[in-house]
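Omission of a single protein chain aside, the complex is shown with its protein chains in their original locations.
Letters A, B and C mark the chains in the order given here, with residues in each chain numbered from 1 onward.
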Amino acid sequence: MEKSTLVNKNQRVELLRKYGTVLGAMLIFTIFAVVSENFFTLNNQLMLLRQMSMLTIIALGFTFVMGAGGFDMSIGNTTGLINIVFAMVLIGTKNFWLALGASIACGALVGLVNGTIVAYIGLPDFIATFAIGSIVYGLKMLITKGNPIFFPADIPKIASFIGQGYVGKIPFPVILMLFFVVLVIFVLTKTTLGRRIYAIGGNPVASLYAGINVKRYRLITFVISGVSVAIAAVILTSRLGSAQPLAGEEFLLDAIAVCFLSTTMFGDGEPTGSGTFVGAFIISMLNNGLTMLNVPYYFQYITKGVVVIFAVVISVVLAKKLKLKL
Amino acid sequence: MEKSTLVNKNQRVELLRKYGTVLGAMLIFTIFAVVSENFFTLNNQLMLLRQMSMLTIIALGFTFVMGAGGFDMSIGNTTGLINIVFAMVLIGTKNFWLALGASIACGALVGLVNGTIVAYIGLPDFIATFAIGSIVYGLKMLITKGNPIFFPADIPKIASFIGQGYVGKIPFPVILMLFFVVLVIFVLTKTTLGRRIYAIGGNPVASLYAGINVKRYRLITFVISGVSVAIAAVILTSRLGSAQPLAGEEFLLDAIAVCFLSTTMFGDGEPTGSGTFVGAFIISMLNNGLTMLNVPYYFQYITKGVVVIFAVVISVVLAKKLKLKL
Amino acid sequence: GNTPAPTTAAPTTAAPTEAPTEAPKVFKVGINNFGQANFFARIGKATLEEQIVANGGEVIATVTADVPSRMTAIENMVSQGVDAIIIQEGDISQVAPALIEAKAKGILIASMDAGDADFVDVFCESDNDQLGEMAARKMIEFMGEKGNVVEIFNDAGSMIRVRKEAMHRVVEEFPDVEIVAGFTYAWPDFFPDGKAKMEAILQANPNPGDIGGVYATFDGVGLAAAQAIREAGLTDSIVVVGIDGDPEAYIEMAKPDSPFKATMAQDPETMARTVVDQLFELLKGNTIPERHIYIPGVLITKDNIPQ
Partner (left out) sequence: MLGEEVRKDIDLMLSTENVGKEFNGVWVLKDIHFQLKRGEIHALVGENGAGKSTFIKILSGVYKPSAGSVYLEGEPVDFHSVIDSEALGIRTVHQEVNLVPYFKVYENIFIGAERKKKIGGMSIIDTKRMKKEATQVIKDLGLDFNVSSPTLLLNASMKRIVEISKVLVHNPRIVIFDEPTTSLGEEERKNLLQIIKTLKERGLTIMYISHNLEEVMEIADRITVFRDGNQVGTIEKSEATTGKIISMMIGHDNYKHYCRLDKYYCEDVYLSIKNLTTEKLKAVNLSICKGEIVGIAGVVGAGKTEIAKAVFGLDKIESGSIEVMGKPYVPSPENAIRHKIALVPEERQAEGLIPNYCVSKNISLTYLDKYTNRAGFINRALEIETAQAYIDKMGIKCTGPLQTIKFLSGGNQQKVILSRWLNGDFDIGIFDEPTKGIDVKAKEDIYGFLEDLAQQGKAVVVLSSYLPELMSLCDRIVVVRDGRMIGEYSPQQPNAEEKIMHAMLGGGA
């Protein structure tokens, strides 16, 4: 038996499968760096990181939901609701921490509602969170009638620091994002919470038989998603200096795309913390690089679609060589 | 033991599970009919049916995709592309049948591309069709730069009849819709195609072992979805008297909601033709009835969300009494 | 075209001499608003509603964000027995078939900044071509008639396209002015998207002088661009002009370090009041002097910001 050559070949394929999307990302990165002189500058890279910070944080929360085999369609609308809650409490109390607390509570509450009807009542997650998203949309329009809320001059400094501040040369949202990326990678790979979430996503019946409280864990993933939406919304509001009720709706589809990209990397068909980071980088890099190259917007959409397909193809085609997939 | 009463009780529960959502729909219908004097008039009902015809036809195509366990995120953008193709060919050739043929070919092509990369290359359907949708969006904006295309005066009569005509008192799109509803119910329940599609949705591995060409059938479902989008887009364009590149994007989320509602009715967790019809009716009836009652638009979103959740809850809670669910 | 409204009786100038004895009919007026994302839409809608009530009418208000839904909303309003429909923003011809059907039932049609069509009985609008042209001229004036321009637009809005084209026309006149870059904002989630894209443009053109002017087709994206410019420290070398007269734009312009230098203010309140008043004249069976009414835009700079 030529076991060793077989193993080596398979290991190479396996490596490519896990890192294929990353390679694809690096390729695009290189192209941008070569074609646009201003792309690969420290300033632009820092800005890119700052732009992606909110999407990344939302997608990290979504990673938990998707890791447990679920789906959350309410994140886009919830972002807008929390923008408003944050601004209203901040302007009303002039207390940043109170506003932050209210935002997180509000995000957790939406997550709790989602989680309860999905995990405990047993509604299909797609339709349930979609309906909750619709309710949240109605609520925020009811409150604001669509009006944005701009910060007055006398709000606490920290409220603008969160989204606009710097630590040295590094934008504060970037630091926040990296903190959460590391935290999520840690939780998902090193703690029982992460193990169990993936177990539930992989086989809910097996998890139930193993004595895992499947319902409770699924609920938790929705709450995590809600809280991460809240954090991202606070950064967004601070970054924009105003609460836009409709800002953040674009995050929904982008976060979904990011998490699906994430599933093609590193892990074995489940989204990972690091994969989500790279996925968010790919999506944000495309937005940034294509705008810098002044590519007409319709070509941007075409390019984005093509790139996403290629990045995923690399992983999927290689995964197929390794095992039977349908 | 009182076997007979038990049987009766369980049969009642089973009936409620299958018809719970329908009951919910009837309840809402009755409320509208009582509260709004204009709701339950022949004219309004016919108009309601006409309004729902395009959504229904798109959702019927989606039913095939979802029946086979898949997902198609490209339908919204594809609608707009076909609006344009139809109008351009119609205006260019003044030949309705040519324009119809081109539209259907275009829909089938998008479906073929979706199906190929999903079924044959093996990309996750959500991300792949999402990316294709993005490419389609870019293409249609590239062609039109966002400008609508208005019909000139000299287009063939039939081109406006499709969307605006009447047969007796009945709007022609309603007749088309009913035809497709019956056709789809028939295909899904009575033919081998339908049987195999649901089998694939139920267990793709087992279907493969049963000798079903799983890839080919999954491809077919995407083509069906593309063609049904094309038909709906032709009706829409005819109805609007112009091709709007962005018209139809809302169909995506509505069609998804309709198909998920459909899974809660009649069948055993898979979407059915009749369920899709009722689902589209629920969504459209809410739009219509709430406007009749002059409910502010934000309350409409809230009400829609609440009603969808309740309709699904009725089925799900009852289904639970019947069998073990996680 | 200039078709007179079909309900027109004789060309009267004086108020009708009807007997005030019979109970005045309460007219139901349906309004449809395109999205709720910017100040123009909101103020316009609120004023329309107020003014209808002030005229003794009953309001049926709908808000939709895409064409098929708008058509559905129109049909639903017709079913409800409205006497008139006001379409605010968007492109009225996109829903022509539904409105023609409504018209056939004797319902009056009004357009508020939503374009014209031969079935429209009253049409009030800002002259978007004029708005675009004046904003562009002001921008070029601020730029000293030379330099590079960034345009922010979205092809999906008809008035946005008109404004953009007007600007292109003006730029043609100045050999030293060139449009070098541009981007489309997402709608309705334009603010974060507009800001992120402006940041990317500034990274691609990082030096003072690379860009001289930013032409924002409406104030909302102008605000987002101004934020990005301020954060990039390029306030002194770039001028932003917008269109709308958004109160938030006034606040921005009032700041001493703002790159936001001018906006062409529309007057949604006057526009809404005018359209409603004219419509009620027609409903009461009177004639109106002018079917197509322009509400002129006002150029606002730091020096004449309204309070």
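Assume contacts are C-beta pairs under 8 Å (C-beta built on N, C-alpha and C of every residue); 3 or more make two chains touch, one makes a residue touch a chain.
Quick caveat: nothing in here was measured; it's all calculated off a predicted structure.
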- Query: When the whole complex is taken into account, which chains on show are touched by the absent chain?
  - Reply: A, B
- Task: Specify the residue from the set A:199, A:259, A:286 or A:316 that touches the hidden chain.
- Result: A:199
- Query: Quick one: which of B:164, B:207 or B:228 touches the chain that's been left out?
  - Reply: B:207
- Item | Per the touch definition above, residue among A:72, A:125, A:249 or A:270 touching the missing chain | A:270
- Message: To test your reading of the contact rule: which positions on chain B touch the chain that is missing from view?
- Response: 1, 3, 6-11, 14, 190-193, 195-196, 198-199, 202-203, 205-213, 267-270, 322-324
- Message: Even though one chain is hidden, which residues of chain A still touch it in the full complex?
- Response: 6, 186, 190-192, 195-196, 198-199, 202-203, 205-213, 267-270, 323-324
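Quick note on the criterion: only the chains that are shown with their structure count from here on.
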- Chain at maximum distance from chain B, centres defined as averaged CA atoms: C
- When the C-alpha atoms of chain A and chain B are each averaged to a single point, how far apart are the two points in Å? 29
- Go ahead and note the Å separation of the Cα centroids belonging to chain A and chain C. 35
- Within chain B, the set of residues that touch 2 or more other chains is 141, 296-297
- Note on the structure: Residues of chain C that touch two or more other chains sit at 36
- Write out the stretch or stretches of chain B touching chain A in their complex. 117, 121-124, 126-128, 130-135, 137-139, 141-142, 204-205, 208, 214, 253, 256-257, 260-261, 263-264, 296-306, 308-309, 312-313, 316-317, 319-320, 325-326
- Query: Which residues of chain C touch chain B in the complex?
  - Reply: 36, 59-63, 65-69, 71-73, 75-77, 79-81, 91, 93-97, 154-156, 161
- Tell me, which parts of chain A touch chain C in their complex? 36, 38-39, 41, 43-44, 47, 51, 54, 141, 145-148, 150, 164, 236, 239-242, 244, 246-250, 287-289, 291-294, 297
